[in-house]
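Every protein chain but one is kept in place in this view of the complex.
Moving on to chain A:
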Amino acid sequence: FMHGSSDKHSLFFNSATTPPDSDPSQRRRVHSMLKHYYGLNEEGKVTEQAESLDPCDINGPHFDPEVYLNKLRMECSLGELMDHESCMVKQIRSLDSDMQTLVYENYNKFISATDTIRKMKNDFKKMEDEMDCLSANMAAITEFSAHISGTLQDQHAQITKLSGVHTLLRKLQFLFELPARLNKCLELQAYAQAVSAHRRARCVLQQYSHMPSFRGIQDDCHVIMEQLAQQLRQKFRDGGSSAKDLSECVELLLQLDEPAEELCDKFLSHAQSRFEADLQGLEAELKDSPVTDTDILEFIDRGCNEFVSSLCLVIASYQELFINQMANGKLHVFVDTLAARYFSLVERRIQEEKGVSDNSLLVRALDRFHRRLQAISKLLPGSAVPSQGTEIVVRAARERIKQYLSALQTFYHDSLTDVRQALAAPRGATSKDATPSLPELLTSLSNFILNQLKSVLASVHLFTAKDITFSNKPYFKGEFCSQGVREGLVVSFIKFICQSSRQYCESAGDRGGSTPPALLLLLSRLCLDYETSTISYILTLTDEQFLVQHHTPVTPVTALCAEAREAAQKLLNHYVKVQGLIISQMLRKSVETRDWVNTIEPRNVRAVMKRVVEDTTSIDVQVGLLYEEGVRKAHSSDSSKRTFSVYSSSRQQIRYAPSYTPSAPMDTNLLSNIHKLFSERIDIFSPVEFNKVSVLTGIIKISLKTFLECVRLRTFGRYGLQQIQVDCHYLQMYLWRFVSDENLVHFLLDEIVGSAAHRCLDPSPMEQSVIEVICERG
């Protein structure tokens, strides 16, 4: 028991010391029990000894029945012994039966095993005989072989020696022939062969240089190779050779241990000289033909074919030859400087491209230029050259937009000059259809401008065509479309139109402006048309064509429209002002120059009044050509026949009557009329609406107000007053139809006659009937 417990103890330790991933304790126990049985306990001898020394263990190997029996007899009572005995009998019986079962079960196996063993015994006997025979044969063979090799020993050694000598001789022959061979190569300029031959011999010669004969050969070779290197350098320096030759040359020289850096420099400087020639050729082309008889495409072609392609070649061969970092740096510098010069030439050439007639040529040239530079980017990944090239293209495109804008502006000015001339052409002299009417001029002008704009847009659109390499650059996708074309070109042009229109109002202002009024009217209508439709049309067109995605804020259509409307308004106001002033001037002169005190009795309407009416009529026609009629207030039935209250003093009293003569009799109707008039204050130079009636009202207002102010500065005799009466009646007869509110004309003419009456020394007015007769007659 003690043992069992200590065993368990040790088992416990075992399991504790074994890592957790080893066998589970159950298996371990079975295992150890087996080991235990077979005496393989690794726990030490103590256990083994204890085990082996226990003679009472019925299963142990040292079991001693005598001791066991004695022990039992001593320790156990009789009952126990009986029990023990019966138990023992029972165990023995079961063991017997177990053994019997095992024997029965394995009987057949035992039989067959016995058979097999017997058979094997027979076969081995046969094999033993054959083995004996074999070993005898082998002994004979060994004997023969030893004999043969003994005979051939000498010859073999000789052959080996001979073949060694042969190789050596061939090597020597090569060495001895080397100078001659090198010379021959030199003669034939087969430098590559010479160099490879020399390279093969060089080490050997170096090794045996202490022997005089080899020394000689080495020296000879040295001389020859020196010569060869010289020749190569010469060839390198001459520069007549192509890039390919050159690179070969450099390769050989490198093999001849020339310093790489020097070669780099030489290589590049040589290449430089050839590029110099290319660039000078290009420059000469620039200089020689300021008129540029070669177009830009040819120029770029030449640049690409000569310069860019040889640059690529140089880059390629250089990169093949020199691979270290230093060389790469040199190459970058070299390429950058050359490219900078090339670019400056290209830019100069692009700048000379001022004519805007054919944009496709420029675009194609730029495309080619750009495309060819892509090769460099492939060859020389880190290079800034292609991006610089792109920048040039971008600059060219920007410049182009500016040129187009100025071309458009010039075109606009030219068109206006044409219109001006058409307007200035005498109308009566030529037949009617020779000089186009205002609406025709307007349509043709607006069509001209629109077509020109469209063609410009089409030209500019080439920059973004799909097959153009640079069209997918971010600039051409975004900024070019929105900032360049939309803002820089279209919006700027529309703004320019408005701007220049406004300038017509300012420069040609009061100081005897040279702008014909008809042109003002025409431009005003043009701007108005722009406001209503053209601007949005143009911008929509642009946006569609260029698929503008606005990353940056752009001028909204409404702002442009507002600007156009403002310009239209300004122009129309100015038109009214100019026309009003022309008529005003006539009226003013006619009032200021006449001696109104000593004038004769009026017999006619003065000619100037007829002129005023005529001019107003023609203005009416002119405006009617471009602007709609507009609304006017309803006329009274007898608009043309209206009498003026000459005694305006009475009217004045009525006007101010409420202040201090409340009892004064008054014409309530007249009073209300006057009140109505005064409730709407008349602004003389006020903005007009975009219609004929409003324009005419403005002009007539200005004219009549001038008339009034001039009359107030004069003194009249009796007939002077009567003449004014006649004149005003005449104006009344004809002017009411032009204005929106005839009361306005009534009021102003009323004021004129009233003021004249007040300024009259002898205010005795003319009979209304007489006035009417005179006016009918005149």
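To be clear about the criterion, a contact is a pair of C-beta atoms (placed from the backbone, for glycine too) under 8 Å apart; a residue touches a chain by one contact, two chains touch by 3 or more; residues count from 1.
Just so it is clear, contacts and distances are computed from a predicted model.
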Requested in this report: For the chain that's not shown, choose its UniProt protein name out of "Elongator complex protein 6", "IBH1-like N-terminal domain-containing protein", "EARP complex and GARP complex interacting protein 1" or "Tryptophan--tRNA ligase, cytoplasmic".
Outcome: "EARP complex and GARP complex interacting protein 1"
Query raised in the report: Looking at the whole complex, which of A:181, A:570, A:692 or A:705 touches the chain that is not displayed?
Result: A:705
Query raised in the report: Of A:444, A:555, A:686 or A:743, which sits in contact with the chain we cannot see?
Result: A:686
Query raised in the report: Taking the entire complex into account, which one of A:213, A:269, A:387 or A:715 touches the absent chain?
Result: A:715
Report summary line: Residue list for chain A contacting the dropped chain reads 509-511, 581, 597-598, 649, 652-653, 655-656, 659-660, 678, 681, 683-686, 705, 709, 712, 715, 717, 758-761
